[in-house]
Structure formats: structure tokens, C-alpha cells
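Notes to accompany the following structure.
With one protein chain withheld, the remaining protein chains of the complex are depicted in position.
The first chain written gets the first letter, and so on, giving A and B; residue counts start at 1 in each chain.
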Amino acid sequence: MMKKNIKHLINLNKYSNEEILELVKLGEKIYNSPKDYSDICKGKIMATLFYEPSTRTKFSFESAMLRLGGNVLGFSDANTSSVKKGESVADTIRCISHYADIAVMRHPKEGTPKLASMYSEIPVINAGDGGHLHPTQTLTDLLTIHKYKGSLENHVIGLCGDLKNGRTVHSLIKTMARFNTKKFVLISPEELTLPESLKRYLKDSCDIEIEEVRYIEQVIDQLDILYMTRIQKERFFNEEDYLKLKNSYILNNEKIENGKDDMIIMHPLPRVNEISYEVDADKRAHYFDQAKMGVYVRMALITKLLEVE
Amino acid sequence: MMKKNIKHLINLNKYSNEEILELVKLGEKIYNSPKDYSDICKGKIMATLFYEPSTRTKFSFESAMLRLGGNVLGFSDANTSSVKKGESVADTIRCISHYADIAVMRHPKEGTPKLASMYSEIPVINAGDGGHLHPTQTLTDLLTIHKYKGSLENHVIGLCGDLKNGRTVHSLIKTMARFNTKKFVLISPEELTLPESLKRYLKDSCDIEIEEVRYIEQVIDQLDILYMTRIQKERFFNEEDYLKLKNSYILNNEKIENGKDDMIIMHPLPRVNEISYEVDADKRAHYFDQAKMGVYVRMALITKLLEVE
Partner (left out) sequence: MMKKNIKHLINLNKYSNEEILELVKLGEKIYNSPKDYSDICKGKIMATLFYEPSTRTKFSFESAMLRLGGNVLGFSDANTSSVKKGESVADTIRCISHYADIAVMRHPKEGTPKLASMYSEIPVINAGDGGHLHPTQTLTDLLTIHKYKGSLENHVIGLCGDLKNGRTVHSLIKTMARFNTKKFVLISPEELTLPESLKRYLKDSCDIEIEEVRYIEQVIDQLDILYMTRIQKERFFNEEDYLKLKNSYILNNEKIENGKDDMIIMHPLPRVNEISYEVDADKRAHYFDQAKMGVYVRMALITKLLEVE
């Protein structure tokens, strides 16, 4: 029953640099002339299959499809759907293939979107599978960098917070490493440093310089990009360590004072308290622009996968 | 981050009489020639953010947007959405601003839509915030009155049931008081009379006659409009009082026998048992027409806020 010639997006590592760059550039092109794309998905239907809730991601995909002139059907929680009746994902996607032209799947279990794509007669997009992959978040980050820094290449990229856990940061690092990143600056408490294997990969396989520090202020002046992430209290071994450290990882105006004028500050959102509200007014803050770019890069992705360009 | 020049609807008291009348008249115009408006929101997206369920209100907004040629995305319950993850409403609306062109918010907490509007880059409509405000219900009532009575002015308006609690009735009274209401007739049990402050406001600030009675039959012959509301059992001090009184506040054919021929009977719906089913067949019953007018006045509101007219 497996179909041929259908393109999916499950894992960015199956996309060539050219394909990734093409998506990023198409996203920027759509951003610059949205009217040219406002009807190209007329008559097409996207199914958003969210086996766990993720309002932001779901809205971003739906907005993208609607802005291309297409339509949307879906569910946002497997509990209010009958998909829990015991049907296999293989059977579900084969039915969905008849209801829709493209499917977006979020699933708590790693590998489920991959499995679905093997049985699907329509393109499947992985919108997050457990702690594993979330490729359209990475594409969002890439379009943001491309748009606000002019290129994906030759940046000094600071990553701050919990670098041990979190698919967002690992995926961003691995993907940016493919685009001649000048240097990664890793800013985290000792308990939450980037895994050794990933550091070794960057150094040995990619030959990219990395620098590890504990505090933002130590390196702020050299960064082109500062990517913030949330530190969850639960990640610490004890409350004392957490209380001692947390203020070091809350970004505020003081900490970015010595940053470059054209540095951009990013965050995958939602934030809780890791960036002070005062920073929002700084022209270098681009985390809400990321939400915007997320729509455009998804418009590009849908356009490519549906081959309607 | 606060944006300028974006018009919201949070509280009707920020709208001038002229603006309100303009909305009502536009609603009637759209009702009379819907085809002229069936495409004016093409390419626009409405986000319906319902942090508590309200199917009727949500459907009314969605129907309005779809009938204008626009599209809709949204959630109907914060529990099946990820908005409960601890993100602030300010951050949520700033992201939504990139996914949609207009936002409709229902929230259990008073003041939340107001707060959201302060950070939003798109128009925000308050679709009910706790027991506080529900301005589009009042606009719905106004369009119904305007359509079926020809004007908003010079009416004798009877309000029956629980006049103590209930934002719907208070908001209607305050708004109609701005349009030369001839007289308010307040029909309620002693326990559930209109708050003193509001009565004083009507008499002293607005110079409008008010009459308070216990039973519909006493005043039915003078009313141009009879606005029914539900009396909840829990509002009474004791069960005995409730049982004694409840039949007095259930509208039936007998009670409206002496009403004027062109009186209109209204109710915000849903009703439980406060209007007998037999009344539905009376040509003066207009509570289902209210549901219809609710769509048209919302179409007018969306049209105005999006400036697509």
C-alpha cells in the first residue's frame, strides 16, 4: 500500500541544504508579496491531527493554509476525537488521505508521524513527536534568522538556558551547523550543558568553534544571534541550585546592554519569565516576529509539498 | 508595544451613540442585502479565543465571519488548548496578531479582553468576560429592537425576571437609556429587583421614568417591548419563596393576552422554562429572531473593525 513520489516533512535531516534554503527563500518571498499566493491552495484541504494540544502550532499551520486560500479540518485533542478507538495510525492516515490533501500530525509518541507517512497517500508534516523532532519550529527559526540577519551563514550564535534538554535547541544547532556557522556560544548552568555527543559532532564533524560559558554577560558583545530558552525548575537537582541560578538566566535590559546593535534576540515561545517584559521594547527583540515567520515558512512548506507553486 | 489606531470593542460605553447607531443600521443593511457583503472579508481570518465554552456566541461570530467571506480558526475550551501553559494573555494576543486579522475573546475573568486589547496589533472583540460585560449581546438586542420596532427611541420597555443579577439586562438598560427610552417597567420579585444605584442613575442622570411591579399582568398593556430573563432557583433565599413565585415569572399566552399587537417579546436565550413553548407561535415572539440578528450585527461589527466596508 506504500505510495511513491509523495514528499513529506518528518525530519529536516532528510532535506538537502538546497531544499531547506529554497523553503526559507520562498517563505520570505511569500512574506514580501502575500497576494500572489492568496489563492494557490483554493480547493485544497489540510487535516490537522493533533493527538496532543498545541494551540500555537496548530494555529500557525491553519493560518498558513487559510492564507493560501485553502481549507482546514482537524482535531486538537485525541480525547474529544474517536481516534482513540483502537484504530492503527496506518489505517487512520489512509482514511484521512481521502478527506484531505495534506496532513499535519502532532503526536506524543516519537516516530508516529514517520509511521503515518509510510502509509499515507498525501504529504505528512511532522508538527512535533514527543521530545523528538519539531522540524517546522527549526524552519521558523531559520526564516527569522534569514530575514533579520540577511543570510543563514557566518553568524556567532549564542544559545542560552537549558541546552541539555529540549529538541528545539538541538535541532536548531544541528541544522545551522550545515550553513557555515562561525561559532556557537553555549551559555548554561553546569547541570544543563549541551550533550557531549553533540559538542563532539560540532567540533569533529563540522569543524565549528564552540565556546562554553556560564553567564550571558561574559559573551554578549560577540553575538549576532541570542537564542533564549526556558529553564524548568524540575531540571535542577535541588531547589537551592535553582534559586541561586535562575536570575542569571532571566534576560533583561542590563544583560543585553553591551550586545551588538544588530544582534537579534530569539525565543521559541511561550516564555514564562525567562525574558523580562522590558526587553520587548528593544528593537533587537524578535521573538514575536518568529511567530509571524512561522506562518510564512509553513506557507512555503505547504506550497512545496502540494506542488501548487 | 502598544499599538495605535486599532479599534476594539471591549465596552459599549466607549462607543458614541452615533457609532452604536451606525453599527445597528449597517447590520440592518447587511440583513437586507447580504450578497453585497458576502466577499468583503475574503482572505481575512478571525481567531475565536474561547477560554470557556459558549457555543451559541462562538457560532454566531463564526457564522458572521464566514458569511462575509472570511475564515475562522479558534478554540472552544482552554483545557483542550495549550494556552494554559502559563503564558500571559499579553504574549498570547501578540502571537495571535500574526495568525489572524481580528480576535474574539471570551474569558471567565473580568477585564481579560481589555488587557488583551492593550497588547494586540489586531482588533479585539469582547465576547463576554465573566459576569462583567457582553457588548455584542447588547448590540444584538439593539438591532432586534431597531428592526422590529423601527427605531431605538421612545419605547416603553418591560424587563422581567432576575433584574438584580445578570449583565445582559444591566447592559441593555444602560445602553437603551442613551436612546431616549420613554419608560422602563421593572417586573421582578422583591428579592431580585434592579440595583438601587442603577435605578438612581436612570432617574437622576437620565431623567427616565421607571415603574416597579411584581407581576407581568399589571403592566402588560403598556409595553412596547417585553424582555424576559431567567430566574435561577439558587438566587432565592429559600425554596418556599422560589416555588411560590416561579409561576409568576413563566410567560404564557394568558399573561400576554392584553399586550399590544405590536409589542415584541425578547429573551437572550437559552431559555429553560421561563417562556412556555405555546408562546413561540405568537407573532410577537422574537427571541429566535434575536439569534438571527446577532449574526447580522456581528457582521456589521467585523466589517467596521476591519475597515473593509
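Definition applied: contacts are C-beta pairs under 8 Å (C-beta built on N, C-alpha and C of every residue); 3 or more make two chains touch, one makes a residue touch a chain.
Since this is a predicted model, take the numbers as computed values, not measurements.
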Contacting the left-out chain in the complete assembly, out of A:L12, A:L26 or A:A47: A:A47
Among B:S16, B:N32, B:T55 or B:Q218, residue touching the chain not depicted: B:T55
Options A:F75, A:F179 or A:Y227, residue touching the unrepresented chain: A:F75
Residues belonging to subunit A that touch the chain removed from view: 1, 43, 45, 47, 71, 73, 75, 80-83, 85-87, 90-92, 94-96, 98-100
Missing-chain contacts mapped onto subunit B: 38, 53-56, 59-60, 62-63, 66-67, 69, 72, 76-77, 79-80, 269-272, 277, 280-281, 288, 291-292, 294-295
